[in-house]
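Worksheet for the structure shown next.
For this depiction, one protein chain was excluded, whereas all remaining protein chains were kept in their positions.
Per-chain residue numbering starts at 1, and chain names A, B and C are given in the order in which the chains are listed.
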Amino acid sequence: MQPVSFRSIALKYKAIFFDAYGVLKNSRGLVPGITETFDFLQTHQIEHYILTNDASRSPEELAEQYVRRGLYAITPDRIISSGMLALDFLHAKVDGGTVAYLGTDASAHYVETQGVHTISIRDLDLDHVEDINAFVLLDDEGFDWTQDLNKAVNLLRKQNMPVIVANTDLTYPVSETELAIAVGGLANMLEGIAQKTFIRFGKPDTQIFQFAFEHIQMHGPIEKRDILMVGDTLQTDILGGNKFGIDTCLVLTGNTQPSRYLSRIDSSGISPDMVCESIGC
Amino acid sequence: MQPVSFRSIALKYKAIFFDAYGVLKNSRGLVPGITETFDFLQTHQIEHYILTNDASRSPEELAEQYVRRGLYAITPDRIISSGMLALDFLHAKVDGGTVAYLGTDASAHYVETQGVHTISIRDLDLDHVEDINAFVLLDDEGFDWTQDLNKAVNLLRKQNMPVIVANTDLTYPVSETELAIAVGGLANMLEGIAQKTFIRFGKPDTQIFQFAFEHIQMHGPIEKRDILMVGDTLQTDILGGNKFGIDTCLVLTGNTQPSRYLSRIDSSGISPDMVCESIGC
Amino acid sequence: MQPVSFRSIALKYKAIFFDAYGVLKNSRGLVPGITETFDFLQTHQIEHYILTNDASRSPEELAEQYVRRGLYAITPDRIISSGMLALDFLHAKVDGGTVAYLGTDASAHYVETQGVHTISIRDLDLDHVEDINAFVLLDDEGFDWTQDLNKAVNLLRKQNMPVIVANTDLTYPVSETELAIAVGGLANMLEGIAQKTFIRFGKPDTQIFQFAFEHIQMHGPIEKRDILMVGDTLQTDILGGNKFGIDTCLVLTGNTQPSRYLSRIDSSGISPDMVCESIGC
Partner (left out) sequence: MQPVSFRSIALKYKAIFFDAYGVLKNSRGLVPGITETFDFLQTHQIEHYILTNDASRSPEELAEQYVRRGLYAITPDRIISSGMLALDFLHAKVDGGTVAYLGTDASAHYVETQGVHTISIRDLDLDHVEDINAFVLLDDEGFDWTQDLNKAVNLLRKQNMPVIVANTDLTYPVSETELAIAVGGLANMLEGIAQKTFIRFGKPDTQIFQFAFEHIQMHGPIEKRDILMVGDTLQTDILGGNKFGIDTCLVLTGNTQPSRYLSRIDSSGISPDMVCESIGC
């Protein structure tokens, strides 16, 4: 499976779903040529959506990061985050009471704007948890891991409640050579200790693809065969896109390196339909 | 959480999704009172769908089992099976070539009617697997486990291909006291040995709920808050319904026994919104 | 399986292995009657050893905790900890260089006294890890979880080295109602993220039983059938003792509560040979 030019294959689709980190930008900044690619998509009337495992910010704040770097095509209405799905769940299934969370004040603020009352695990009194109706993991920042992960374990022992993991990623890159543990990694530890079944939102689960699929119908009817998913990670972007039944394209600007992509495809059993060096050319 | 009368809560919804085994019927036959319940639903214009982890038969054959027992409300167009989702995947993502399968001839026949060319693992020559483009696990019957599970392991070593698990259940009941291993149980063993990522269809994954949700719109627009999922299994029916964002009701005529449902809810962390003894009253 | 008197069954053995927490002491202090029990054992010339999943302190420091509470039978030479096994491994398999660790200074001090050069992950410079030859998880305290667990993930990405988990427990009790995450819980998270195989020491692995078995031969030859393992946890004490081939006795003063022990045995499939309320009578 040899890499092909992204723009040439893009022409075959009416809409393209992009992963964010590793596809649009990486530790060196925006992927070179990306502005021209989004101009190209606009010229050819190809719609785009960003599907991202992120619950740390609102779509507005996520979009702002691109605008600051000079990429204006990524508007808030084009961003679908795993956090939005978690929020939908809280709306549908948690009625009244308070939702405890792990994450920053900013991540909780986004939840609060939708009418859900929240409390940080940090501020929780373990002797008074009667009105806690759910526990949601939003971000790996904004709390003290030692103290608050231990509080989380005890909260789940004291009361039975749905636990929502709003980002399934285990890690995320913080520089060209280093990673940080993401909230999905912390979630796996807590689930193993609590021995309860957590509810996860984010790729490779198809729910986020379905959410984007419904949104895109607003720009006119579109079928699955007219959509391409572009991502840098086999286990999330490509597996999820394949399962949802749309074409998939692996790019080599992030998690999956040019020298290793063939062996990674072979050892995982997860095959994209195409491979591109980058979306910038 | 005390059991309530099913018919009284049913009135609050415009549509109800039912699991099949353990809800409509069990080892003793049809659940008593079920005909009256479906008459009641029809009288009150409450739509119904059956969501079942089953890829062994076509919807027509699945429906026939109920008709034969005198229940006429379960028509083929009301049945959504995990096998239908697997078939959708094969259509969307596998182009030409042949699909190898584990299952009965009947299960493959259903796949063949949709234009996919299949070959039983039983009949596969391991020295000529070049045109095998996918491997699908349909049913635990129709093949020799010793010979054909070993052939499956070697097929996956010889060629990289998507593997589709069309029923995620680990077991199914064959009498009041005994279980049989379902194809989902065999799939877990093969996945552990092959070290590849398989693609699974069926509850608790929300894709089958979405599929039913789209179908039901044909009877007029309906929202998630107007739908109830009824099932006998916390880990599939209730977890999936919760994650999809609809109300859930646990019945005690199948997997989850009246004497144990409270401790099961507590130890799993999976809570239904309601509990009913049976859908028959 | 009805509880029996501990002292009456003790008479059938020449040596008894005890777990520490939940058996000798719990959140309310020393188990009532324990001094009399150890006097009884001494009178009847029944040897004893303490087998504990603990790498946070030296045997001397562990023994001191009992002396301070008035129990003088628990001397350092009677304590076998998982930390001692981890130290043995470092001696046998790590030659020169430096061992990075997660834990308190006290836990590392014990390692240092045995001639191994250590550095806390806290003090590690990720740009200079060439001389790090192994990584050992000793204790959940003594470091900043947020900063240092992230450093641990990056250390394992930069260099291939054996990772030793010196305590496999997921949690430990800190009060009558609350738990804390133990270093074994943190280890599981790091292993899942690093995708490397860690080396674990501690019950239920039989190596710690073998270690005690060899030690006890110094008091005269003894056979496995003359030894009893007493513990409060099915998954560690009882499973390990069973696998090692010695008799096992579950006590109900710790992890496994009197009201639940029968259902726990049934659901886990791990059966002790006997059950006692407490070792104090």
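One rule holds for everything that comes next: a residue touches a chain if its C-beta (ideal position, glycine included) is under 8 Å from a C-beta of that chain, and two chains touch if they have at least 3 such contacts.
Keep in mind that what you see is a predicted model, and the values were worked out from it rather than measured.
Novice: When the whole complex is taken into account, which chains on show are touched by the absent chain?
Specialist: Listed by label, the shown chains it touches are B, C.
Novice: For the chain left out of this view, which of B:Leu71, B:Ala92, B:Leu149 or B:Cys281 touches it?
Specialist: In the complete complex, the chain left out is touched by residue B:Leu149.
Novice: Which of C:Ile50, C:Ala194 or C:Val230 touches the chain that is not shown?
Specialist: Touching the chain that is not displayed is residue C:Ala194.
Novice: Tell me, which residues in chain C touch the chain that this view leaves out?
Specialist: 88-89, 91-93, 156, 160-163, 194-199, 205-207, 210, 224-225, 235, 239, 242-243, 245-246, 265-271
Novice: What is the set of chain B residues that contact the non-displayed chain in the whole complex?
Specialist: Counting over the whole complex, chain B touches the hidden chain at residues 126, 144-146, 149-150, 153-154, 157-158, 170-171, 177-181, 185-186, 188-189, 192-193.
Convention: only the chains that are shown with their structure count from here on.
Novice: Looking at mean CA positions, which chain is nearest the middle of everything shown?
Specialist: The chain sitting closest to the overall C-alpha centre is A.
Novice: Take the average of all CA coordinates in chain A, do the same for chain B, and state the distance between these two points in whole angstrom.
Specialist: That gives a centre separation of 28 Å.
Novice: Where the CA atoms of chain B average out and where those of chain C average out, how many Å apart are those spots?
Specialist: 44
Novice: Between chain A and chain C, what's the gap in Å when you average each chain's C-alpha atoms?
Specialist: Whole-Å distance between the two chain centres: 40.
Novice: When you check chain C against every other chain, which residues touch at least two of them?
Specialist: none
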